[in-house]
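Every protein chain but one is kept in place in this view of the complex.
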Amino acid sequence: MTKTKVALLGAGFIADIHIESYHRFVPDAEVVAVFTRKPERAETFAKKHGIAKWFGDLDKAINDSGCDVVDICLPNFLHHRAVLTAARAGKHVIIEKPLAMNLEEADEMIAACASANRKLMYAEELCFAPKYERVRKLVNEGAVGKIFQMRQCEKHSGPHSDWFYNVDQSGGGALMDMGCHGIAWFRWMLGGDPRVVSVYAHMQGGLIHEKRTRAEVNSLCIVEFEGGAIGVAENSWSKHGGMDDRVEVYGTGGVVYADLFVGNSALTYSEKGYGYAMEKAGSTKGWTFTIFEEAFNQGYPQELKHFIECVRADQQPLVTGADGRAVLEILNAAYQSARTGQKVPLPFRLKVKKPIDLWLG
Amino acid sequence: MTKTKVALLGAGFIADIHIESYHRFVPDAEVVAVFTRKPERAETFAKKHGIAKWFGDLDKAINDSGCDVVDICLPNFLHHRAVLTAARAGKHVIIEKPLAMNLEEADEMIAACASANRKLMYAEELCFAPKYERVRKLVNEGAVGKIFQMRQCEKHSGPHSDWFYNVDQSGGGALMDMGCHGIAWFRWMLGGDPRVVSVYAHMQGGLIHEKRTRAEVNSLCIVEFEGGAIGVAENSWSKHGGMDDRVEVYGTGGVVYADLFVGNSALTYSEKGYGYAMEKAGSTKGWTFTIFEEAFNQGYPQELKHFIECVRADQQPLVTGADGRAVLEILNAAYQSARTGQKVPLPFRLKVKKPIDLWLG
Amino acid sequence: MTKTKVALLGAGFIADIHIESYHRFVPDAEVVAVFTRKPERAETFAKKHGIAKWFGDLDKAINDSGCDVVDICLPNFLHHRAVLTAARAGKHVIIEKPLAMNLEEADEMIAACASANRKLMYAEELCFAPKYERVRKLVNEGAVGKIFQMRQCEKHSGPHSDWFYNVDQSGGGALMDMGCHGIAWFRWMLGGDPRVVSVYAHMQGGLIHEKRTRAEVNSLCIVEFEGGAIGVAENSWSKHGGMDDRVEVYGTGGVVYADLFVGNSALTYSEKGYGYAMEKAGSTKGWTFTIFEEAFNQGYPQELKHFIECVRADQQPLVTGADGRAVLEILNAAYQSARTGQKVPLPFRLKVKKPIDLWLG
Partner (left out) sequence: MTKTKVALLGAGFIADIHIESYHRFVPDAEVVAVFTRKPERAETFAKKHGIAKWFGDLDKAINDSGCDVVDICLPNFLHHRAVLTAARAGKHVIIEKPLAMNLEEADEMIAACASANRKLMYAEELCFAPKYERVRKLVNEGAVGKIFQMRQCEKHSGPHSDWFYNVDQSGGGALMDMGCHGIAWFRWMLGGDPRVVSVYAHMQGGLIHEKRTRAEVNSLCIVEFEGGAIGVAENSWSKHGGMDDRVEVYGTGGVVYADLFVGNSALTYSEKGYGYAMEKAGSTKGWTFTIFEEAFNQGYPQELKHFIECVRADQQPLVTGADGRAVLEILNAAYQSARTGQKVPLPFRLKVKKPIDLWLG
């Protein structure tokens, strides 16, 4: 049986994780092309990873690579154009978070894929992270009774690429970048599409990135769901010491705590240091928490494998563009709330070019 | 490209893990047959796992199943016969620990595969457990300097199947069953085939299995390597609360601690309990350590995938019958030491039907 | 030198901790009398703990016991009367949290002690808990740079005594009972008397105590301080599995995590169970986190010793009625916010009989 051909759009941090995931864990997929805006970077990436073709032109990468699937690992502001191009070309799409810069873009992207009869998967890896999926299974077994509170944290010292700090390209800071994970995960834990009653958020700018960005670099967001459960997303670009990704689930019959980095690591003390401890860990001298199978533990291979299987079996992915849109709506409400200091009820109807405008004004 | 056909011998605890591993992580393999001594059990297992053929006769399973590879998950006393039959039939062999009941059997098994020009992989999953492999990589990078002490523990409340407790079928107790992992792992950490200077062991019988077995149910074994490093294997069939598998590596430049179960788990409190927490965990009410991807975290899929790749590419597996034999020699010395209260130097030359005879006398 | 004579008002859960703390760690104090509303209970408590006198009448306990100091471990609604009586009688006062039912009471209590020239210590033990004090020392040394976020959780499955559930006697639920700790600790960490800009809170009623109380049984409160730092207090009476008390401190130069219960415990697995694991832990079968020196680790002896020293040396306690009042003001704002869904700015000027009225309406 032939492999499903994938064009990878992007060659940054997340594209590295995707290519590793395809190669090691998704035997039915073949990455046939890579695009990035700097052609020489595309070539380097392609040669390093054994990809046959590379492109510096987005349209050509989609149209001329012979791909079945487009995997979008581009900066946020390019998401809309890439999906529309892919849909027009009849390609299935899997797209990294967040879905789009605004709800209008999101709606167009979803509509374009629907009318082209192509799949649009929203690549929320936390819905596939095996430890968190174990937690979800527990909860669904009734282990902790009825959920009344969840917490999801994702915190580190700030992204790797410059575009994240440019709000015109990213649309927002730590909440847009990382809070989308927590928000998506709350929805996933509550069955996939729970009704959201209100959103509250508090944001802080400056801190350790004062000279680099106007975006929020620390945030807390409370999503209130129908039935009363709340999800608390805490996100930071100002937390030193490496990546932190953890959850807490409180129910009427118990509680679960899980943690993807420190909680899976080997504990190392090294006088001289060594190569790499975990994402954004900094120095490896002294005590470090050494993570293993970082991509696997975050759910990337499982997510990509699921999408390739959906394409091949013509099934609907578990997480779709509609989920990405729902997350984006909550993000919008959060930025609005951070400005007003009030709970913002959903649905959110204000039109805005990018979420952070609602906070920065 | 056609798949490599595997006949699975055994349908117990470990066979379950192997079949899960093949199905989820080894796409180039196809399990075409299963054998177990009770035909109806073989049929049940086959149907449950979608295996085309089942056998209650070992020779037929090997000869008539059309397999390329025999995967031996049988009680210890059947290892010798199964390997010899497989080698004669021209099959590649992967075999669960321990390799054999005694060194003479081991030598015959290795020779049989060699003369048939077939591969014989010794399935030591700890050499593939991703967290421990991360530790090995660190150490090889120089993170902890020169190793002078290692500790490996594997402890639980006792095996699932009756044959483990019958020393005529198992050859020994907790050390034979679980210490083989630690011993293999020490060798692996020291480059694969370090010279062993001496072995010391202390064993305890009775405890929580007094009426069930004459085997040691708790043991401590110190392996002294050339150059002075020691490995301390602690193994128990009398430790309550679920599986414990952990390592410590002490070097002149640092230290690493890692843990496959508690250290990878979600922490759960459940009033009502739930389905399953981890291997041999008992009740799931109250606090439990909930493990995820248990097979993956122990290295089973990686080990099987490696073997299938070796078969397909005609390469030597990283861990072979010679390693299994070396472990068995150390086990022999350990049982002898437990009787005499003295360090036993290697090579070990006493002939014995099964290791535990050296202790029980 | 003579000992400082203490009259202990109250004979419940917290009085037990105080008496243990005096006896083991405060040699300069002597508890000479105990009061509780049920005389026979007072007598039992007195005899158990070797206290010379017992009273079923509050005024007599204060006036006729020969005490120098009154230690108030009474239900919240009795705080005001007890302090006024003590001040009039010329006694120094140490009082358990929360200070009072409302700000008017608080003001009168503070004024009464001031005009009587007696000390009024607000017994916030977290300001004396040795692990948290270690954290504060670190922070003051600059270990984590400038604080931008703190989190303090205190969660368990609900209080021991009925009066907590009766909002007329308690004034509020989980936030009033436990959030006062987090709020006091945020202030303490920021130098003692930082200006509060706003307060936001979300509260949930019902859950596992639906039939027992109208009070909030789960809450989250965000206190925003001048300069931008926030403190997030999470409090619950609906969290199973024993007491949880933990802090996180995020600064521009690092982070600290500390935990008074699980993080100080021995990890135990017991087939049969045993006497006691930790506060509100429930069953001791299976896995439990076994705490030691529970009172010491929470700071009770240190707090009481500090107060007795202040009395003897005529010095001002580190935490006073003014701090208790400031906490109560924040609590008021939190209940108001939970009703309105908006940040509430301070100072808080609404008059209310008890904080929870602001939420329940």
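Per-chain numbering from 1; labels A, B and C assigned in written order.
Just so we're on the same page, contacts are C-beta pairs under 8 Å (C-beta built on N, C-alpha and C of every residue); 3 or more make two chains touch, one makes a residue touch a chain.
Quick caveat, the model's predicted, so the values are computed rather than measured.
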Chains still shown that are in contact with the chain withheld from the display: A, B, C
Full-complex contact with the absent chain, from C:S270, C:S283 or C:Q342: C:S270
Which residue of A:E108, A:E141, A:E271 or A:E309 touches the chain not shown here: A:E271
Identified contact with the non-displayed chain, of C:V135, C:A281 or C:L358: C:V135
For subunit C, residues in touch with the removed chain: 25, 27-28, 130-131, 133-135, 138, 141-145, 253-258, 263-275, 284, 290-293, 296
Contact footprint on subunit A, counting only the chain that is left out: 240-241, 269, 271, 282-283, 285-289
Contact footprint on subunit B, counting only the chain that is left out: 148-149, 155, 198, 200, 202, 204, 206-208, 218, 220, 222, 224, 228, 230, 232, 236, 238-241, 250, 252-255, 341-343
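One rule holds in what follows: only the chains that are shown with their structure count from here on.
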Equivalent interface positions on subunit A and subunit C, same or different at half: same
Contact pairs, highest-scoring chain pair: A-B
Averaged-CA centre spacing for the pair subunit C and subunit B, given as whole angstrom: 54
Sites on subunit A at which at least two other chains make contact: 253-255
